[in-house]
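Only one protein chain is missing; all other protein chains are in place.
Naming follows writing order (A, B, C and D), and every chain is counted from residue 1.
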Amino acid sequence: MIGYVESVINGILMGSIYGLTAVGLTLIFGVMKVINFAHGSILMVGMFAAYWFVTLTGVNPYLALFVVVPFLYFFGFYLQKFVIKPIFEAEKDIREPITVIIVTTGIWYVLDNLALLLFGAEFRVAKTVVSGQMLEIFDMYFLWSKIIGAGVTLLLGIYLYWFLRHSRMGKAVRATSLDREAATLMGIKQTRIYNIVFGLGCACCGVAACVLVPFYYVYPTVGVPFDIKAFVIVVLGGLGSVPGAILGGIIIGLIETVGAQFMAATWTEMLIYVFFLFVLFVKPSGLFGLKQDY
Amino acid sequence: MSLLSIDKLNAGYGEIQVLFDVSLHINEGEIVSIVGGNGAGKSSLLKAISGLIKPMSGSVSFRGENVSRVPADEIVTRGLVHVPEGRRLFSLMTVYENLEMGAYNRNAKANFKRNLEEVYALFPRLAERQKQLACTLSGGEQQMVAIGRGIMAQPKLMMLDEPSLGLAPVLKKDIFAAVKRIAIDYETTIVLVEQDLVNSLAISDRAYVMEQGQVVLEGESQMLLTDPHVKAAYLGV
Amino acid sequence: MVLLEVNKAVKQFSGLTAVNNVDLEVQEGQIVGIIGPNGAGKTTLFNCIAGALPPTSGSIKFLGKEIAGRKPYDICKLGITRTFQVVKPFVTKTVLYNTVVGAFANTNRMDEAEAKSLEVLRMLDLYDKRDIQAKNLTLPERKRLELARALATEPKLLLLDEVMAGLRPSEVSEMLPIIRKINSVGVSIVIVEHIMQAIMNLSDRVYVINFGKKIAEGDPHEVVADPEVIKAYLGDEYVATQH
Amino acid sequence: MKFLLNQKPSNIGIAIGIIALLFAVPMFVSSPSVMQILILIIFYAYLTSCWNFVGGFAGVLPLGHSAFVGIGAYTSTTLYLTYGLSPWIGMFAGGIVAALMGILIGLPTLKLRGAYFALATIAFGEGLRVFVENVEKIGPLEIRGPKGLLINLTESSFAHFQFMSKVPYYYIILVMLLLVLLLTYIMMNSKIGYYLAAGGEEKDAAEALGIKVSRYKLIAMIISCFLTALGGTFYAQLMLYFYPKSVLGLELSYEIAFIALIGGRGTILGPVLGALLLRPVNELTRIYLSDSLPGLHLIIFGLVLIIVMRYQPRGLVEPVSRWIGMLKDRFSSKPAVKSGEAVTD
Partner (left out) sequence: AETIKIGNIIPLSGPSASVGIQGKNAREMAVEEINAAGGIKSLGGAKLQLVFSDSKSDPTTGVTEAERLINSEKVHVLTGAWNSAVTYPVTQTAERYGMPFIVPVSVRDTITERGFKNVFRIAAKDSWWTRDQFKFLDDMKKEFGVDVKNVAFVYENGDWGVGFAEKWREMAKERGYKVVLDEPYPSTASDLTPVVIKLKRSKADVVFMTSNAADAILLTNTMAEMKVNVKAIITSGGGHADPSFLKAAGKNAEYIFDLVEWEADLNRPGLKETNEKFTKKYGYSLAGESVDAYASMYLIKDVLERAGSTKPEAVRKALIETNLCGGTVGLLAYDCIQFDQSGQNKNASLVIVQIRQKGKDMERITVWPKNVRRAGYTPVFPQPNK
């Protein structure tokens, strides 16, 4: 019995971290209508940045947030500005510019293999003060770094929700996502919004990276499994919805952890896909998605 | 000095040129109508002025500065607002949020409250529907939001592209009245592109007639109403 | 013969009743006009008839068959084709392509579909533009394309939602005979329009809707004299200019 | 079929010329490794052309098409290994299974739009891979989970679909490709093609014109899945070994989609052009760069993707058809110009 309780809580903790890795993806899609296939690679870049920061300075790993998140914000900002924007301009009239998907895939190949060239194929684990620290309750064990991660997810989710719903910039972001030309006529600088949104999406990966590094390993293709998971999560939650992404992540975490108590871990992977297709059957727009978007 | 003056403007879409040597000027405080048949290039002219399409040659100067190379979003900040054809609302945002976006530029932010009240006074229906998503409004309601959004930007010069399109006769009258009131109350200069000649010429001071991308006629509104060519071509009399 | 018979149709959106107990009848060969202020529920009524939205309640019969709640493609197959107020051409395709898609409703053969298309394009004065991509058309041209495409399906009943919006008066005058011609070959028409010139000229019968409810119905000249219609829709000025 | 004959004679001439040339290739190329590369180029062009029915004409972006390659490979091979059924027959069995699977997956997902569909198909493809990796046996049929299936070597035998030389494989896949291209051409110029394009672009308008959009998409899906599975059998017989990651992997799905997008989706020649560019880039960079700096070849591959999309967002088909047009003008106007040239010279 206690095993199940432990599984449920662990599932929620890990699930919210999955949600966190997917938030950036959903944000970028929501505005730019682009699936960012380089998402996992950007997470990888963030993890390397966090890893090196923590390893070289030896400080508390969460201090890396203050370095990695701005770094990834600007990384994303300029990536959009110099690489993605020109392609976007060519596809101006198309709602979901598919060529941009290929470009992000190109970025994915370049980043992952650049990391391989620079850092080698080695697996690295950062040794930090929180690594391996457990919270023990009634013979149940929870990793502190996951608990902190879940907390960070919640805070980021609330912040992003507020940002998009109520801040001036957030509303401009939504306006741009709905009608780019009309937004321009309101004095909203479309390309800047895109840069910012891409930067924000990447910054979210930076947050996820800092949360992962204390208990996870880093290597050049570390983003790939998170990538596919994030795809499933954002569709489950409804593309473009931040709360949806977090909830979707938690569902995946629960299926993975609780499901595994009843069947082999390989089957839970399968179960995730079955559940996913089932949700698409009954609610094609995902749990929080808008009907207009599918 | 004119508020807006356009000199020998040539513009188009990619390879296709649709405006040929267009010259005109708008004085401060005027209401000027631009009329012309379908495809005459009226909307394109407005787009060229507001920076949505880049001129091939010629100049657009607004308040004495050449703005033909200034990006569209920057032009708004300078006080030149374009309310486009076909409403172009932010469909998944509420009426209120749409109006808020109208006031996005930094000049308009300060007077947001006052302008909002004005808009609601002008279109009480919008006050009722504040929280409704724009995509679920009827055509006429959407047109009100579009105009309201323009007012929210607190422009020096507002260009309206076919504001009465698709409106019920009773509303049409209201819209033209509203345009006139905006011009007077806010001291806003207005460029009005319209198919409804009778109504638009009735409220405007001067008018330009466009055909095939060129200005073919200009003059006092009242005079144009009696011009035989205009009568034949646009009033169907 | 009664072609279309709408009985107590209701359409509710969360909290708002957009169409409220509307009855409507279209006889074969008739042109029926629908007018009403913006937001009265005209487009919503069309959506219910054409199957884009299922009515909340009420019955819609076409040629005696109940069609309420059926899918748009089935309803089109039965002989009702509608145009969209917010036009929806296939923008990356040519004008001809657009109409051929419509014409395939009655044939599987390319040559027949093309012949039919060219015929309607000629009629709507779009023949010269047949090889232009739809995205390069002006709004009124797009509206005519919308009409051409609908016509190519050879419907028994055509629902026209503001196809003349944006036309100048002289162009409206040009459209009127076209619509009458369509009607004369046996297509019944329901037309929603704010341009009274068109409504008065074309309709055999006019329905007036306000706040989802029918407030008047009858011969066009009777209807425009109805004080309630004047108040809700036409405005005093209209009456003044007409008389 | 009249439109096939309605083509300008010059077009038909060019097409026949190119096809003749393709059939003659084995006479000039003796190296099996070059043949292997050619076979793979044609194989990818084939898969992409099959993908094109859904991805190109129905206006959605499937990213899980390797699932159907896998279904084809697994069906024919398990039947061959268990019952000795000739892969030629198994091939069609695989096609049917794939078509049924296509219906199953198409029914819920084809209603979805853009990104949703793309991601749903990724999930389907991955789900199927995970499933196969977990299954040892389905009834009497050995699946062998992650270990994959191995087809024993036989002598060259048509019935066994095994040949010592590469040439028969070349001709088989070439014929398959040409047939699919012909089918594509016919479809594009028919009601189905028009309906698919219309439904892909404006669903509401299409439905108002009497098009049951989801049904036509489903038809496209069935055709596409069936044909893709045939390719799966071909692959199995060419490699004689495959396992879940090689025929059901995401990488294969992505590659198929990229070839289409780079070449020009929704066009007849796009898949062929895409395969002609991407496959050699893939092979050559790996051959010449992989042993100097690990990963460099994939960086270059990534850059090629970015650059092509930057300068040819509609795919290679656009510039190429322009060149062909120019060349044709040159050739067709040659006789007339000739005398003039002689004078100026």
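Everything below uses one rule, namely that a contact is a pair of C-beta atoms (placed from the backbone, for glycine too) under 8 Å apart; a residue touches a chain by one contact, two chains touch by 3 or more.
These numbers come from a predicted model, not from an experiment.
Taking the full assembly into account, the omitted chain touches A, D. Of the candidate positions D:83, D:158, D:241 or D:311, contact with the unshown chain belongs to D:241. Touching the chain that is not shown, out of D:14, D:37 or D:103: D:37 (per the contact rule at the top).
Among D:50, D:112, D:130 or D:308, the one in contact with the hidden chain is D:130. Residues touching the missing chain, restricted to chain D, are 31-34, 36-37, 40, 130, 133-134, 145-148, 150, 153, 164, 235, 239-243, 245-246, 251, 283, 286-287, 290-291, 294-295, 297-298 (touch as defined at the top). Touching the omitted chain from chain A are residues 3, 6-7, 10-11, 14, 18, 113, 116, 120-125, 127, 132, 134, 141, 143, 215-217, 219, 221-222, 224-226, 229, 253, 256-261, 264-266, 268-269.
What we mean here is this: only the chains that are shown with their structure count from here on.
Steps from chain C to chain D, taking the shortest chain of touch contacts, total 1.
Minimum number of contact steps separating chain A from chain C: 2. Seen from the C-alpha centroid of chain C, the farthest chain centroid is that of A. Separating the centre of chain A from that of chain D, both taken as means of CA atoms, is a distance of 32 Å.
If you average the CA atoms of chain B and of chain D, the two centres end up 51 Å from each other. The set of chain B residues that touch two or more partner chains is empty. Shared contact sites, meaning residues of chain C that touch two or more other chains, fall at 91. This structure has the following touching chain pairs: A-B, A-D, B-C, C-D.
Interface residues of chain A facing chain D in the complex, by the touch rule stated above, are 29, 33, 35, 83, 86-87, 90-91, 95-96, 98-103, 105-110, 112-114, 116-117, 121, 220, 228, 231-232, 234-235, 239, 264, 266-267, 269-270, 273-274, 276-277, 280-281, 284-286, 293-294.
Touching chain B in their complex are the following residues of chain A: 168, 171-172, 174-175, 178-179, 181-190, 290, 292. Those residues of chain B whose C-beta lies close enough to touch chain A in the complex are 50, 52, 71-74, 76-77, 81-84, 88-93, 97, 100-102, 104-105, 135, 149, 153.
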